[in-house]
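Here it is: the structure, laid out below.
For this depiction, one protein chain was excluded, whereas all remaining protein chains were kept in their positions.
A and B are the chain letters, set down in written order, and residue numbers restart from 1 in every chain.
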Amino acid sequence: MAEASANGPAVLRGRHDFPEISGRIGSIVLDGRLPRHFWTAFFLCFLLVLLFLYSITYLISVGVGAYGIDIPVAWGTMISNFVWWIGIGHAGTLISAVLLLLRQPWRASINRFAEAMTLFAVAMAGLFPILHLGRPWFFYWLLPLPNVHMHWPQWRSPLVWDFAAIATYATVSLLFWYMGLLPDLAVLRDRARSRPAQLFYGILALGWRGSAYHWARYQVVYFLLAALATPLVVSVHSIVSLDFTFAITPGYHSTIFPPYFVAGALLSGFAMVLTIAIPLRWAFSVKDLITVRHMENAAKLMIAAGMIVVYGYVSEAFFAWYSGESYERAMMVQRAIGPYAPLFWTMLSLNCGLLQLLWFRRIRRNMPLLFVIAIAINVGMWIERYVIVVTAPSRDYLPSAWGEQSLTWLDFGILFGSIGTFFALVFLFIRILPAITIFEVEELAEEEGKLR
Amino acid sequence: MSAIADNRPGSAIDIAALRKRLAKGGETWRSLDEVAGTAEFRRFVEAEFPAIAERLPVKPNRRTLLKLMGASLSLAGLAACSRAESIVPYVSQPEILVPGKPVYYATTLSSDGFGVGAIVESHEGRPTKVEGNPDHPASRGATDAVMQAAVLTLFDPDRSRTPLKDGEPASYGDFLKDMAALVSRWTASQGQGGALLLDASTSPTLAAQIDTLRARYPRLKIYRHDPLTTPAAGEASRALYGSALTPIHHLDRAEVIFSLDADFLGEGPGRLAYARDFAARRRVRNPSDRMSRLYAVESTPTITGAAADHRLAIRPSAIETVAGGLNAALGGQAGASDSPIDQVWMAALLEDLKTAGRNALVIAGPQQSAFVHAATLAANAKLGALGNTVELIEPPDALQVDGDLGALCETIGDGVIDTVVALSANPLYTAPAGLDAHKAFSSLKLLVHHGLYRDETAFLAHWHVPAAHELESWGDIRAHDGTTSLVQPLIKPLYDGKTVHELLAVLSSRFEADPLSLVRQHWAALDDDAWKKALRGGIVPNTAAKPVSVSVPPDLGGLRPAAKAGNGIEIRFVADPWLRDGRLANASWLQELPRPLTKIVWGNAALISPATAERLKIDNGKIINVAVNGAEVDAPAWIVPGHPGETVTLSFGFGRKVGSVAALSEGYDGFHLRHGSEWFAAGAAITPRENSVRVITTQHHQAMERRAIVRHAALDAFRQNPDFVRKDAPPSPKESLNPDWRYDQEAWAMAIDLSACIGCTACVSACQAENNIAPVGPEECERGHEMHWLRVDRYYAGPVDAPETFFQPVPCMHCEKAPCEVVCPVNATVHTHDGLNAQVYNRCIGTRYCSQNCPYKVRRFNFLDHQSFDKDEAGPEQGVHNPNVSVRSRGVMEKCTYCVQRISAKRIQAQIENRDIADGEVVTACQQACPTHAITFGDLNRKDANVVREKSAPQNYALLEELNTRPRTTYLGRISNPNGKLARPGEATDG
Partner (left out) sequence: MAKVPLGVVNSEVAFSRIGEGMPQIFSKNANGVARFVIWGSCAVLLIAAAIGIILPRSDLVMGVGEPLAQPVPFSHKHHVGQLGIDCRYCHNGVETSSSAGLPATEVCMTCHSQLFTNADMLAPVRASLANGKPIEWQRVNSVPDFVFFNHAIHINKGVACETCHGEVDEMPLTRRAHTLSMEWCLGCHRNPQSNLRPPQDVFLMHWQPPEDIADIRRKLIGMLDIHPETMTDCYVCHR
């Protein structure tokens, strides 16, 4: 990396030209000659998709009693899955919107699939509040629809706000992602050889011609959407966290939750980015487009977000003691030594302990290790959500009502099913859409003066 | 059972195969036929359960079983419901019956053979709810948990539906033919070789019929088999006064009560009346009020012990020593030195008893030996209590019999008897160990069985005749104090069952006698008005037994302590509080109703003390093998604080596999270890096995964690500091962000007196019956999915070997600032103008947020489809549903509604009459059932209302009031009356 660009070391490596870049990225999609292990992986994910469908069918036909919820712990894995996926959905928007507004050029090669990841994660997340319901077929009662009951939603309930927040977030992310796709869709349209491909990408490209007008409009809209999306990064998970803070249950009723949830979201989000990007750059040999610098920055953001999460843990414990609330204290003690203690300590060792490794540059630049850490953090974050959801009601006010959950196969069927579905979607996306933003990479190459 | 196969190769059941299959274990089964998979069973199923017939699973899923038990639509009274869109009027409408308005009838339910008066609610001829009969001495308006289930057992689809000859369906006509033959044979032989086997009964009509039979067949033998019989009291009085007498107690007069292993609050035919009197003497509302004091010495934890001010747990064999010591000490002699209880305690007790004098009361446990009873009588006599707090009457169940089951089997063995008619008894299940009733009965020429179920005896019998349920029968029965009351049918027999009286009439060759006339004839003395009056009022006036005045006994009638030296483990047998001797094992409500102290459901366990458990390295659920002279049984262990050491409590009633519900429950059969009709056994051995099972219980945590949940104080402490409930309890905030509600109509509220609550859980059972609460089965209970709207929490405080026990009924608190209301996204739980916290099932989508946010965790969720609410697929069990309460579907939250259907009914009535609702007009189901008046309900806006008076008591407090939920349900702190001279264990700590 001889020459340095305006901000820090160069992002890209080697010399490129436009046809070469667009060719390389486009060819992944257009000639679709994908390595065998791509299809093997896809097939495996597809099996999980089937598991997902089976589990959902079972859940809806038998009832929510089939998975591990009870009285007192009436919320379970459906909620923790929901929070977890929503969290993962954050990194994409952050990378695309925030880094765009902050003019971080290194976002270029990873923002596309980060956005896609966001979409799919939000899609997954959107399912869970519905699967959580005792009578899912009535989920639309959460919406203010004109009905013959003369009955409206109860606006004081955070669940109603949730519904709105997620819907908004999903819509904006979708628009933002599609907007960014337009120029590349046009490129694919122009490079496509077969008629069907030309039509497919042609229709999606909405007649993009790359005229100065198009670009001008594009700039305006794209930046506007970015400006719209940025506050959502904060708002969505804050509102999700209100589901808990609004309740008087000890362990839920805490003001630290909103920032702490958002940070947690970013942590898991970037962990997921790495989980996808590291295999991606290796599998499609685009190491020179998605470089170690990307990975390293993501890792840095992880530790930043992670430390806020750690702060969240600490303040939760501290205020449980400092508030003098006997119930709050008892709950924290029970969390640490009660039936859920193993989960609690696993969570700490992963999200607080393992995370610290990322301080070391050598570890940040060691892809296999970084990959493992990313996965571990994802696991840790899921456990965190489950611990939060479950420990509180299992040890609340009346000891006579204390009790634990016993998870069933269905809890895991649905969790792993959703993970499989998520990756299956990612694979499909890589197959039919450019996973790396062609024109922005070109633009980046131009800026860094790496054009032949 | 193999005998059947041997005797009759053509029999429907291949027992050998059956044995093999069951040996594999783990198999759920509805009845012997089912496992055997006989054609007969197929036919039976197809005939009776069309819906099940096709989906009858190889290994039926227990929950579906619960739901589907009998999807028969052919049920009189339900026919109208079978098609949703069609409505059916009467052909000729009865005078008294207005569709949509319930009718109430007085009748009497049998509790171990004794009568407890009941008022039964009937909708369009369908009995749906049992209440107590205020005029009946044994009920006084209260009911217990078991009575509530009478309507359930009535509609139990597993009931025997057709006469069986050698296990094959046959007609009643054929039965009569065979009986005619029998009658002629007996007439010829004067009843030679014939025997009747009777159940516990107090029916005068039955007694008269027996006499006629005796007169008719002089050689006919009469035996009585009552597995729960307690003859000791009779023996004692016979030894002392020459005639068998039973004591009845007047706890309303008693100042100081000493219970010698007597669970008078939880067991025995008079328990409801006793509980009411006991609680009445302990109502404290202001410092000047007085309280009676209860000392209890017991050999197994009971709710009476839990209510005691001083309780000692000692081994069964030691009770006699205590009784003897007490009697001696009252006689002025030095108390026995080998007394198992410390002298200070004894001295304090004696002093109290002496001061109380004729207002003292010593009660001996019915199961105790004759010596204990004799000593008790002597003690009461010495105190002058005899004739005041305790009276002796002729036993209402007195019946001249030739012996018990043992004697019967013996005579059968001698070949003297070849024909037995067993009337509503099930000797083959309840027979004691070492008595091979099976062998004896299979050698009979003719065995006729009459019972509600096709039970063990029915399968062996040559003839089985379905019995009429007590709600289908005409009859009469006597209460604990001898009062006679009439039993009248609420519905015509669903499966054409016959009453005992009909069967006996048949034997005296009255084949077509109608059940009413048989009873009416016996009461010919009553003219029609008197008869009607008796029917309407539920009792026959002035039939209570006159107390017999007896002279103070010189000595103990030569009775000596009988208990063997307590080497090794001692066994204390008890009847399961709900299933009794197992006859109610098929009632899902009772199976699922938590046992008062252990909170165990769907099974029983061997109860042991913490110390013994520690010594033997046993923990809860560990399978232990209990062996005593030759017999042995494997049972899961359950550690009970306050259980006497080196003693194990075994209960009867479980381990049955007859009937679909009974088959679901776990548990062992205590009868396997029992010899004769003993209630205690010594010299037993416990050997822990390797494996453990999970005993299903509804409360997992027993301590209060130092939280001010059950607030309690001694009477003296209360007098010094009347509002002790505020003492070191967190302050309750006054202001709230949520706007206050205006309650300008009524403001419903409830007060629960923790001093009065004895933890009998009658309220829970009543709530279940009133509100169509679904039983969910063992698996679901194990997963914390049980549905009871009202639970009775049980907390222990103090040392594990002698803890204090607290009960706290917890219904919905109907908070004025309800946390559940603000979080429901669809307005499914809302506040009403009269302060109810209403739950709208049809609006609920099941986010369960309300439950998450309920600090009291009183909300219950329909995790699965627990009961069929679809008219077209529901079975007879639907007949028990209260038509004024929705049957909830899957995915819906539910909870205590303060019996809103009752409030609405009363309000509509009042509105029609254009008046206000009177105080005490609205009575909730739990309140109505409660034997001790612990629950008060009413309108806070009426200053004269009872509930207002209760809530103005100084010890009134709200649960978790520091959360500012402003509950409408509040508690009156528990006040006990310990003797100041005795340091109360666990006084200091509260959890």
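The criterion applied here is as follows: a residue touches a chain if its C-beta (ideal position, glycine included) is under 8 Å from a C-beta of that chain, and two chains touch if they have at least 3 such contacts.
All values derive from a computational prediction rather than experimental measurement.
Visitor: Would you indicate which residue among A:Phe18, A:Trp345 or A:Phe371 is in contact with the undisplayed chain?
Guide: A:Phe18
Visitor: With respect to the chain omitted from the figure, which of A:Asp288, A:Glu325 or A:Glu443 is a touching residue?
Guide: Looking across A:Asp288, A:Glu325 or A:Glu443, the contact with the absent chain belongs to A:Glu443.
Visitor: Out of B:Thr162, B:Thr612, B:Ser660 or B:Asn884, which touches the unshown chain?
Guide: B:Asn884
Visitor: If the hidden chain were put back, which residues of subunit A would touch it?
Guide: 5-6, 18, 22, 146-151, 183, 187, 189-190, 198-199, 202, 206-207, 209-212, 214-216, 218-219, 439, 442-443, 446-447, 449
Visitor: Which subunit B residues would touch the chain omitted from the figure, given the whole complex?
Guide: Against the missing chain, subunit B presents residues 83, 85-93, 98-101, 745, 830, 832-834, 836, 838, 840-843, 869, 884-886, 897, 900-901, 904, 908, 911-912, 914.
The rule is short, and it goes like this: only the chains that are shown with their structure count from here on.
Visitor: Can you compute the centre-to-centre distance for subunit A and subunit B, using the mean CA position of each chain? Integer Å is fine.
Guide: 57
Visitor: In the complex formed with subunit A, which residues of subunit B make contact?
Guide: Going through subunit B, the ones touching subunit A are 699-705, 707, 709, 730, 780, 783-785, 791, 793-795, 808, 810, 819, 822-827, 843-849, 851-853, 855-857, 859-865, 889-893, 959-960, 963, 991.
Visitor: Write out the stretch or stretches of subunit A touching subunit B in their complex.
Guide: For this pair, the touching residues of subunit A are 62-66, 69-75, 132-135, 138-139, 141-142, 149, 151-154, 156-160, 163, 243, 246-249, 252, 326, 330, 393, 396-403, 406.
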